[in-house]
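Just one protein chain is left out here, and the rest sit where they should.
Labels A, B and C are assigned to the chains in the order they are written; within every chain, residues are numbered from 1.
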Amino acid sequence: MTITARRWLFGVCGAALFTIFILAVRELPQFGHYRGPYGDVLNRETVYERHVTDVVSAVNFDWRGIDTLGEESILFLSVVGTIVLLRTGDEEVQGKDNEDAGPNADIPLPSDATRVAALGLVGPLVVFGLYIVTHGHLSPGGGFQGGVVLATAPLLVYVAGALKTFKRIANHQFVEIMEALGIGGFLGIGFLGMARGAYLRNALPLGTTGHLFSGGTIFLLNVSTGAAVAAGMLSVMYAFLEHTIEVRLRSKA
Amino acid sequence: MPFIQVTILIFVGMTGTAVALTRNPVHQVIGLSFYGIILGLFFFILQAPDVALSQITIGAVVLPLMFMLALGKIRRQAQRKSSTDHPGNARGVQ
Amino acid sequence: MSILPYVVSGWLFIIGLYGIVTSRNFVHLVMCLAVLQSSTYVLLLSVGYRVGGGPPVFASVPVGTPAVDPLVQALVLTDIVVEATVVALLLSLAIRIHKNTESVEPDKIVELRG
Partner (left out) sequence: MGSPLAPLPVLVPLAGAIFLALVNKHSARWFADLVSISAVSASGIISLVLLHRTASVPIVYWFGGWTPRGGIAVGINFYIDPISAGLAAFICLLALCSFIFSLHYFDSVGNLYHVLMLGFVAGMCGFSCSGDLFNLFVFFELMSISAFALCGYKTEEPSTQQGAINFAVMNTIGGFLALLGIAMLYARTGALNLAQIGRALSHQADILFVTAFVFVICGFLVKAAVFPFHFWLADAHAVAPTPVCVLFSGIMVQLAVYAVARVYWSAMEGPMSGHQAAITSVLAIAGTITALLGAIMCFAQQHIKRMLAFSTISHTGILVVAFALLKPKALAGAALYVIGHGAAKGALFLVAGILLHRFGSVDESSLYGRGRSMKWTGAVFAFSGLGLAGLIPFGTFAGEHGMDAAAEGTSFWWVKVVFIIAATLTAAAVFRVYARVFLGRGVPNAAEELAKTSDEARETKGPHDHVPAVMFIPAAILALAAISSGCVPGSVAHFRRSASVFSETAAYQAQVLDGTALQEPMLSKAGEQPFPAAIRSAVTTMLAVAVAILALLPHRHRKLLHVERLSRTFLAVRNAHSGKIGDYVVYFSFGVTAIGTVLVFLICRH
């Protein structure tokens, strides 16, 4: 099919599909009139049952914890998949790429101001990320959001031009182990619950509502998710950057 | 519906359309980042701070970054080809 | 007006599809897929919204205060992570394609047909 034919055919189908969609959503409850009951039950029960104040975290890590385990596994497998797909073939390792130092050598190094600003932000970003991860059960945020923030901190090192340091951080075995331990921790904490009758059931004291160490397993699951997400995102980024870094390091040398 | 919700919704629709219709991937990445922020704002207005936070970190920072890295990588591959085998044959990125 | 969010969601889906249909660059295609996916966020969060409801966080307000649906928010969180992972995989495929064929144009690559 030519692009024009596609445009026409899609124009007709898309318009019809959109019409059906509009006709259908007219029957939905009007915007702003959520009717429940699922969410309302959870809003009512969560603080009482689980001693945590952020219901969204409770949904993610307790009520519907298996969803999150599935999602963690998706992230984990996609990291593995990205590494598999971007792996360098044999012929590249053997120096065929040395020739391409030419076009890449002219990439300018960041200015001093950028370097100072970027490196100066690393510390606060790590602290901020850790805060978001550990307070996920109390206030908005949690393992995902904090994990992503943590993963961006090493990238600032890259932006600052400290390629070797970045490589040392991102390519470290520590990242891989943290990834596997993060998701493995989630899986393992779930097994703790089996002793009490069901997978992912809370097996720890609930603590006082509003305290940092409260909510039983939710806190631990949150932290392990944070570790898995941070390491996973960093690995993906590194998989995209690896080749470039090698080339730039070589051209600098 | 309050005015601000309507405005930002229409804005969401318009930016989304613009991202999908932009042909140049580099411009598109910038649009996507902007779109991520607008979506984050919309989620914030819908009383979803958790989602807004992750939308802004992932949708407005990580995703555009991944696209930039991929585009850069493709561009370098194209340069390499053109500089080593067939000069002027880089048709990777328009 | 009260179905506007739903309409926007449907529109994002259609326009994302349109972008994919007419795409001439795999990276562009993946970005359109990201737009298409955002339609699900908009729809999910909209159906869980409640006028006058606060965020589903009961740190400073007592339980029983009207709040929006926490469930759709959890679903969207999952959805966002799924998006990031799918994008990462598709981009690595696109990079590979370019490496092997020197092109990122979906219609230029005709290895499989018939």
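Heads up, the rule we're going with is that a contact is a pair of C-beta atoms (placed from the backbone, for glycine too) under 8 Å apart; a residue touches a chain by one contact, two chains touch by 3 or more.
In this text, all values refer to a predicted model and were calculated from it rather than measured experimentally.
Note that the undisplayed chain, when the full complex is considered, contacts A, C. Within the whole complex, the absent chain has one touching residue among A:118, A:138, A:183 or A:237, and that is A:183.
Residue A:77 is the one among A:77, A:204 or A:245 that touches the chain not shown. One chain is missing from the display, and on chain A it is touched by residues 1, 3, 6, 9-10, 13-14, 16-17, 20-21, 23-29, 35-39, 41-42, 45, 62-67, 69-71, 73-74, 76-78, 80-85, 87, 89, 173, 176-177, 179-181, 183-184, 187, 190-191, 193-194, 196-202.
Residue-level contact of chain C with the missing chain is found at 9, 13, 17, 20-23, 26, 29, 33, 36-37, 39-40, 43-44, 47, 71-72, 75, 78-79, 82, 85-86, 89-90, 93-94, 96-97, 100-101, 106-107, 109-114.
Here is the rule we go by: only the chains that are shown with their structure count from here on.
Centroids of chain A and chain C (each the mean of its C-alpha atoms) stand 15 Å apart.
Along chain B, residues 1, 48-51, 54, 58, 62, 66, 70, 73 each make contact with two or more other chains.
Under the contact definition stated at the top, the residues of chain C that touch 2 or more other chains are 2, 4-5, 11, 18, 46, 49, 53, 55-57, 67-68, 73, 77, 80-81, 84, 88, 91-92, 95.
Interface residues of chain C, counted against chain A in their complex, comprise 2-7, 10-11, 13-14, 17-18, 21-22, 46-51, 53, 55-59, 63-64, 67-74, 77-78, 80-82, 84-86, 88-89, 91-93, 95-96, 107.
Contact residues on chain C toward chain B in their complex (touch as defined above): 1-2, 4-5, 8, 11-12, 15-16, 18-19, 24-25, 27-28, 30-32, 34-35, 38, 41-42, 45-46, 49, 53-57, 67-68, 73, 76-77, 80-81, 83-84, 87-88, 91-92, 94-95, 98-99, 102-104.
Within the complex formed with chain C, the chain B residues making contact are 1, 6, 9-10, 12-13, 16-17, 19-23, 25, 28-29, 32, 35, 39, 42-43, 46-51, 54-55, 58-59, 62-63, 66-67, 70-71, 73-74, 77-78, 81, 89-94.
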